[in-house]
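Note that one protein chain of the assembly has been removed; the remaining protein chains are unaltered in position.
Coming up: chain A.
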Amino acid sequence: PSERMRKFKNKGKDAAALRRQRVEVNIELRKAKKDEQILKRRSISFSLRDESLSPGEDKRNEIIQLSLEEILEAVNGSNPELQLQATQATRRMLSRQKDPPINQIIELGIIPRLVEFLCYADNAPLQFEAAWALTNIASGTSDHTKAVVEGGAVPAFISLLSSPHMHISEQSVWALGNIAGDGPLYRDALINCNVIPPLLALVVLPLPHSLLQRGPFTCLLFQVGFLRNITWTLSNLCRNKNPYPPLDAVKKMLPVLICLLKHEDKDIISDSCWAVSYLTDGSNDRIQIVVDTGILPRLVELMASPELIIMTPALRAIGNVVTGTDEQTQAAIDAGVFTVLPCLLRHAKPTIQKEAAWTLSNIAAGPCRQIQQLITCGLLPPLVELLDKGDFKAQKEAVWAVANFTTGGTVEQVVELVQSGVLKPLLNLLLAKDSKTILVILDTISNLFLAAEKLGETERLCLLVEELGGLEKIEALQTHDNNMVYRAALNIIEKYFSGE
């Protein structure tokens, strides 16, 4: 990495760090959009539910309806019947679609009591209802999650992972997932409470089947559902930076995640892929741990999946790997990343184009032998296509790929790049509104001229740039608002086009 950093530092900007940052911004955006969607979905499913409520169901709901005071009294009382009824009523309120009264339940002060119920091993129904209620409280804001954790729920849930009742075990997995998902602080708190060994045991050991009081059709679904929940919770235990999850925890989870990546359920593959993408989103030693498992070929295979929910995290993970050392990047190349990337560069979805181009740009920043492999594997045509017709965000990444290529490539390789028709779309992008992109393009043009000078072909390149309407555009940039753009454009004009 130091070598590559130097390369960029020579040019006076810390490009690698810059790129990393952009990815994070995008993740934030994605998260915001996702939340929006969930909100929308909730309100819609609510209206549907209302219509479909049969009178019978209504009645049943009425029977359970208890006031908060009644709940408080029953929960604190000693009658097991009433405890169960009240806890169930609480759970029902918390699991209705619209406006679950999380705050009121917290203010009622019954969380410590619900946590106590978790430990009533002889009353499985009560354990289950309490676990579900606490899960839903923990699914809210950070304050809501905090209330559950401070109520002492973490050790109780962890011990319930080994409950003989599958549905209680699953509910605990779910609750712990919500707590881990709150952020690095609680994630590490869970890890320190030794959540990982019993969680992994659920995947590795055969699951208990008894006492599952559901219809025959849910039984099979439930098994996959359980494993999905476990996978999701594991992915939350790998998630978030500042700090990263502890290395030894990662090393424990990784073999199981690798197993889950080979499962046939697409949600399980997707979530375990996301987990791997979190683990690779870090320093090179963290990338190395993932590379050492030998999972890269499988990730490359998953990158070619027709399922977007699998392709996206697989591409993200591989993209992260090639931000690493040359050796790590080489491992990704050896795993066949070049066979899949052309398709992804041409993918209909702009986000996929963009991530694929980002991945390619990082490989293009490598040594010239890797650049040669890039050429040999036919990546230039799709890159040029993307530069020409892709989504703008993807085009920006493609510009980076070309820039990195011209920085690290040999003169012969740069000639090959120009011959593949990169110049026309590149010059067209000088019309972009984004100054950063324009600057990168101008730098790239300078690099091309440096190569041309070495070959004594400056004149020809000048002519080519002029023919493609590039000169006109560069000249126009001399009046650009951005000072750096203006100077870079002026520099090229003075150096190569002032003879006339």
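The criterion applied here is as follows: contacts are C-beta pairs under 8 Å (C-beta built on N, C-alpha and C of every residue); 3 or more make two chains touch, one makes a residue touch a chain; residues count from 1.
FYI, contacts and distances are computed from a predicted model.
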Listed names "Cell division control protein 45", "Auxin-responsive protein", "Actin-related protein 2/3 complex subunit" or "glutathione transferase", matching UniProt entry of the absent chain: "Cell division control protein 45"
Sole contact to the chain not displayed, among A:Q127, A:S169 or A:S235: A:S235
Of A:T312, A:N362 or A:Q395, the one touching the omitted chain in the full complex: A:T312
Residue of A:F117, A:W174 or A:Y496 touching the missing chain in the full complex: A:W174
Omitted-chain contact residue, chosen from A:G225, A:G336 or A:G421: A:G225
Missing-chain contacts mapped onto chain A: 27, 30-31, 33-35, 37-38, 40-41, 44-45, 48-49, 92, 94-97, 100, 132, 135-136, 138-140, 145, 171, 174, 177-178, 181-182, 214-215, 217-218, 221-222, 225, 232, 235-236, 239, 267, 270-271, 274, 307-309, 311-313, 349, 351-352
